[in-house]
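Below is the structure I would like to discuss, written out as structure tokens.
Only one protein chain is missing; all other protein chains are in place.
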Amino acid sequence: MEGIPFNIPFLAVAAMIGIAFYIIVSQRNLIKLVMGLSILASGVNLFLITLGYREGGIAPVYTHAPTERMVLPIPQALTLTSIVIAVACLALMLSMVVHIYRHTGDIDAEKSRQMKG
Amino acid sequence: MMSKIVRTMSNFLILVVLVYGLYIIMHGHSTPGGGFQGGAVVASGVALLIVAFGSHSIHENLKEHHLSILKSTGLLIFIGLAFGGMARTFFYNFLVGSPIFGHIPPLGPNPGEMLSGGVIPLMDIGVSLNVAGGLSAILLVMALAITATEVEE
Partner (left out) sequence: MHALVTHSPILIIAIPLLAAFLIPLIGRANEKARDVLVVAALAFVGFLVIILAKDIYFNGLRVYTLGASSSILTIPEHYMVPVRIILEVDSMSTFMAIITATVSLAAAIYSLAFVREETGQNRFYTLLLLLAAGMFGMELTGDLFNLFVFLEIASIAGAALTAFRTRFADTAEGGFKYIVISSIAALMILLAIGLFYAQYNLINIGALAQVMQYTMLDKIALALLVIAFMMKLAGVPLHMWCPDAYSVAPASITVMLVAASYACLYALFRTCFTLYGVCLNLVTVGWIVIIFGLLSMFIGVTMAVFQSDIKRLMAYHCISQTGYMLLGIGVGLAVLDNPEALNSYGIAAMNGGIFHIINNALYKGLLFLTAGALFYRTGTRDLNKMGGLAHKMKWTAIFYIIGALSISGIPPSNGFASKLLLYESTYQFHPVIAIVAMITSILTLASFTKAFYSAFMGAELPEYEEVKEVPKSMMAGMAILVVGIIFFSLFPGLVIDWLAHPATEALINQGAYISGIMGGMG
């Protein structure tokens, strides 16, 4: 990581979050909107793990070698919790898309709108 | 329903997947892994069966309310153990030092002990029952719903 002028993981996080917001705002197909949300969740999880990296650190397993420098373990716990929550949210969103398709026959966000005003 | 080769291999592979998932669950407190991860591996085994055999033939044997009972049992184990330490505080690790999973591992590099950690491996088992049941139920119900929607058109 020494010779690279920028931090590639943080650039990847910024790119993923930017692409995800663009997808959520501009796509009309509901399944693509859910995919955009999944990319946003992945970007935020990548950010949480990357901020814990310490130069030359090893995996934070305590029986491995407690004398060397370890990467931070708490962001990894936060990321696991976030992944679990994202799985549940995604399952719920996709079930609702299936219901919208069943009732209106269309998964385009403009054509399947029922409520206006 | 896929071809005979896929069905026969998945009959064999499901056992391998289940053993792998159980390994991840039981060693969750000393190696990477734990309740959610192992439960998700078990649910992926169920996904293998659904893809190989078709959701209708799986649904004849594995009903949704069986999975609901599995989920509730796992969750009740979890919250029962959390209430168990109420003499001091909620979630207190009251099994450290006792013969059930209570061995205290030595410091320094060592291969790790399965029978340590107190309440944590038991909570892992509870969470994994819940997650395996829950994710399998999601996969089964959505597979049934999607084939029903295709039939209607």
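Read from first to last, the chains carry the letters A and B; within each, the first residue is number 1.
In the analysis below, a contact is a pair of C-beta atoms (placed from the backbone, for glycine too) under 8 Å apart; a residue touches a chain by one contact, two chains touch by 3 or more.
Every value quoted in this text rests on a predicted model; they were computed, and no experiment measured them.
Just so you know, the chain we are not showing touches A, B across the whole complex. Only one of B:72, B:98 or B:147 touches the absent chain when the whole complex is considered: B:72. Residues 17, 24, 30, 33, 37, 40-41, 44, 47-48, 51, 72, 74-75, 78, 81-82, 85-86, 88-89, 92-93, 96-97, 99-100, 103-104, 112-115, 117 are the ones on chain A that touch the missing chain. In the full complex, the hidden chain is touched by chain B at residues 65, 68-69, 71-72, 75-76, 79, 82-83, 85-86, 88-93.
The definition used in the following text is that only the chains that are shown with their structure count from here on.
Rounded to a whole number, the gap between the C-alpha centres of chain A and chain B is 23 angstrom.
On chain B, the positions that touch chain A within their shared complex are 30-32, 34, 36, 40, 105, 107-112, 135, 138, 142, 145-146, 149. Taken in their complex, chain A has these residues touching chain B: 59, 61, 63-66, 80, 84, 87, 91, 94-95, 98, 101-102.
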